[in-house]
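Written out below as structure tokens is the structure these notes cover.
Note that this complex is displayed minus one protein chain, with the remaining chains in position.
Which chain is which? They are A and B, in the order written, and residues in each are numbered from 1.
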Amino acid sequence: MDVQGRQLSETVWTKLDRKAGAVVELTIRQLRHKISTWVVLSLGAVLMIMLLAFYIDAVRDGFEPVDNDGDSVDEDRDGYPLGQERKYGTSDWDGEQFPGSGTYIYEGEIDWNDENREISGNRTWEGMAYLESTWIDFDYKGGQWDYIIDWDDVTVCPDTRGVVFEDWMPDYSTACQLENGTYVTNGKFTAEGNLSVPMNYFLSWGYITGIFEVPKDPKEMYIDEDDIDWDGSGGSQGIDDDGDCLRIDWFTQNDVNGDLMWWQEPHNPDSNGNGIPCDVIWVIDPETGEVISINADSSVDEDPVDENYVGEAGHRTFVIATGKIAFVLLLGLFLPLFLSLGLVRDETERGTLHYLLSKPIHRGEFILYRVLGYLVVVSIFVLFLSLFMALITSVIGPGDSLVRIGDFPVWLGIAFTTILVLAAYGSLFNTIGLLLPKYGVYLCIVIGVWEFAMGFTTLISPSSTVASLSVSHWGLQLIDSIVLASWPDTIQFSQMSYAFSLDTGLEWIWSPPVHTLDTNNPYMGIITSVVVLLSTSAAMIGIGSAVFSKREIM
Amino acid sequence: MTSDPPAVMLEAVSKWYGEVIGINDVSLAIDGGVTGVLGPNGAGKSTLFKLLLGRLRPSQGAVRLFGTDPWDSTSPFRRVGYVSETEPLYEWMTALDFLTTMARLHGMTREEAKNRAEHVLDFVGLSEVRHKEVGKYSKGMRQRVKIAHALVHDPDLIILDEPLHGCDPLARTSIMSVIRELGNRGKTVIVSSHILEEIERITEQIVILHNGRLLALGNLHAIRGLLDKHPHRIMLETESPRKLAKELISEDPIYGVRFPEEGCLEIQTGDLSAAHAILPSAIVNSGIKVTSVENPDDNLDSLLGYLVGG
Partner (left out) sequence: MKDELDISGGTTRMESAFGSGDGDEEAIASVAQKAEVKGSIYEQTYRPWRGSLGPRWVRNYAIFRHHVYGLFTSKGHRYYHPMVRLTILIVFLFSISPVAMLFLASLGGQGGFGEVLSRMWGINRYNLWGQVLGFFPRNLCMWPLLTALVVGGMISDDRRNGTSAIYFSRPVNRTDYTAMKYLSSAVVLGFVIVFSYIVYYTSAIVLNGEGWAFLIDTFPIFMGGLLAGILLVITYTSIGLALSSISQSRFFAAVAFLAVIYGTKMVAFLIESTFDSSILYVLSPYDGLANIGQWLVGIESNYDLPLSFSVVSILLINFLSLILLTSRVSSLEVTRE
């Protein structure tokens, strides 16, 4: 029996447990009684619900066939999609030009200062002239450029403006008629007759050729028209299903000098340089069997069937982006800023600290329990949110199975990472509040800005060295590692996104973990990140405890 | 069972904050009963308590609580209850909640803690309002909650820093009776105050601090007796002070007179009680009208004045 008369069976440890439980419980109840806690937590929940709303909306729109290479558009509204216009070497910027619309071939011109300024014939003309016509093609539509005269709008030339071609000239792509029946032109037209070009003006002429009927392809023909042809093994694969890489039977248009017309991109069927035109090089890691690199010739497998790839990759992008940005960067940083700085500091300021310090609890332990109490609150919150997200997205997400069981490790990993980050920040801010009672809050704000900036840097460039001096960097790295460990083929999806220009965002939101000590093993990445985060927390609590134990409290 | 070390022991303790001295070379031991720590504001009472509670580290000397240094170890705190002079409480908690939590911080189980809390609340007379939030309590009730919190783990030493400060007379009386009761139960109780009368009503055993120095220690009456050998003053207000002075100066205990202002007579004596014994008859005999008799020395300030200046 000791002085208190309690039983000897109560060891020091059970009492320690009780004290810890009491401090933790007190902390939780204190947090629960602050309005700001509820405001912050509900904003976090609102954030997640908003993300889910967008996700659900995206899923409902479906992983509908997406035109990944963008060749189904009809920019100039002539009814021919870009893919078809490319095939015929016409421009999709000019509605007057389409497959079979013909080509204007230049023949000659009357220059600004040529001697002879008269010409006659049945041709296509372009420029400024007096036209005494015998025949005019009122329906003329062809040619490369706008500038075509609309003959329905021709009016009598006004005599109030003075002498034509001296005091004034007709507006761009119009013509007018003089009293004697002669037309004054400024534009392009097809006509037969005599033309005279005033001094200092210019006229060129030529003819239109290659007018033929081409049936308009439906847009759908250019969506999902070139699927990824991969049998799962490495080496040279891929078939140019739509023929836009091989370009057999393609028409190309050249200008006067024999060069490609300006809208036509120069084409290299072997951009990956392996000597085989129009193929895809797949490199597979012999140990893991995972694709580690894909190098495709341009325009091969560039518009895959979306359900198979984009759906899955998009889903993963959402999970990773939510984990990184919403959980680690936003919740991970702002929850501690709002909730942890005051854990001990508020007690000092309000003068209630002595209730806790006059108890037989070591001050170092006290700090630890306070941080633990805060951590319990935020961990439950984060765990709840992540499971909520996991449940909903794994049910409505893409895939054949009813529930995407494979998502749960990732969501739990995200929660785990966030909790580690919350612990690191929580102990960091708490310690700063203890170390610098006067300047602490300002330093915390500065650190908050720094952490956010470094997190942002890590998102954009994961291997940044400066960024590794921040907690957020290690949190984001941990998510990268966890994703790779739970979904080993993410690297393949990321490679596919990059190689086939799939617009999933996966390749920028996720990249293989950096800190694997050169093993490229995701588990090594997990270990290093966890060690860094845990030791940050431990070091901060240690420093805080050491300082606080030796602090004289007035 | 070996003899326990005293509850509180200070050996040549000094504490200074930079240039300012809080406690200057104080040695004392307190064990058992109620002890009043007296001293004007800034005398070092709070510094003394903070040293005892391990919140401050002595610049010199050694502080021992039940034989252990409270700066290094928190173990003596399981036998100490402390009531601070600061006001704040966890406003949102009920009294029962607060006390239960505080008891659990001493390592009790939930059950134990709750029973103790109920018991202590009963002791301080708050059991009826135990489910009310502390924020809604009156000043006196809050003070009693704070005392209850210090008692919840049944400590052997209870330290109360200015427990009567700012309380109304009713609350004072009830708090005083609580403190006396604790003393009767054999606890060591240390109460600080800057008002002598308050302490007088609670205990006879006092420690007087002034400017960080220990001025006196022991029974209040014994100290007073010692002080009686110092000159004391009695102020009389009368129409004709000089006439009265002539009458009184012949009396034995009185050895001097002064006329500080118009209509005032100050007599000086070496034995206060003797002087008071003869004063009424002497005045009546003289037939001079006296409007008031005051004893300006019967307060802490003058007590201190004597102790410091002689």
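Note that in this section a contact is a pair of C-beta atoms (placed from the backbone, for glycine too) under 8 Å apart; a residue touches a chain by one contact, two chains touch by 3 or more.
Remember, it's a predicted structure, so these values are computed and weren't measured experimentally.
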> Which of the chains on display does the removed chain touch in the whole complex?
Replying inline: A
> Taking the entire complex into account, which one of A:V280, A:I414, A:I482 or A:I509 touches the absent chain?
Replying inline: A:I509
>> Tell me which of A:I28, A:I208 or A:L329 is the one touching the absent chain.
In response: A:L329
>> From the list A:I211, A:I380, A:V395 or A:V446, pick the residue that touches the absent chain.
In response: A:V446
> On chain A, what residues meet the omitted chain?
Replying inline: 36, 43, 47, 50-51, 54-55, 57-58, 314, 317-318, 321-322, 325-326, 329-330, 334, 337-338, 341, 439, 441-446, 448-450, 452-453, 456, 503, 505, 508-509
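The working rule: only the chains that are shown with their structure count from here on.
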> chain A to chain B: how many Å between their CA centres?
Replying inline: 73
> Tell me, which parts of chain A touch chain B in their complex?
Replying inline: 3-4, 10, 15-16, 18-19, 21-23, 25-26, 29-30, 33, 350-352, 354-363, 552-554
>> Under the definition above, what is the set of chain B residues touching chain A in their complex?
In response: 50, 53-57, 74-82, 84, 86-90, 92-93, 101-102, 104-109, 149, 154, 156
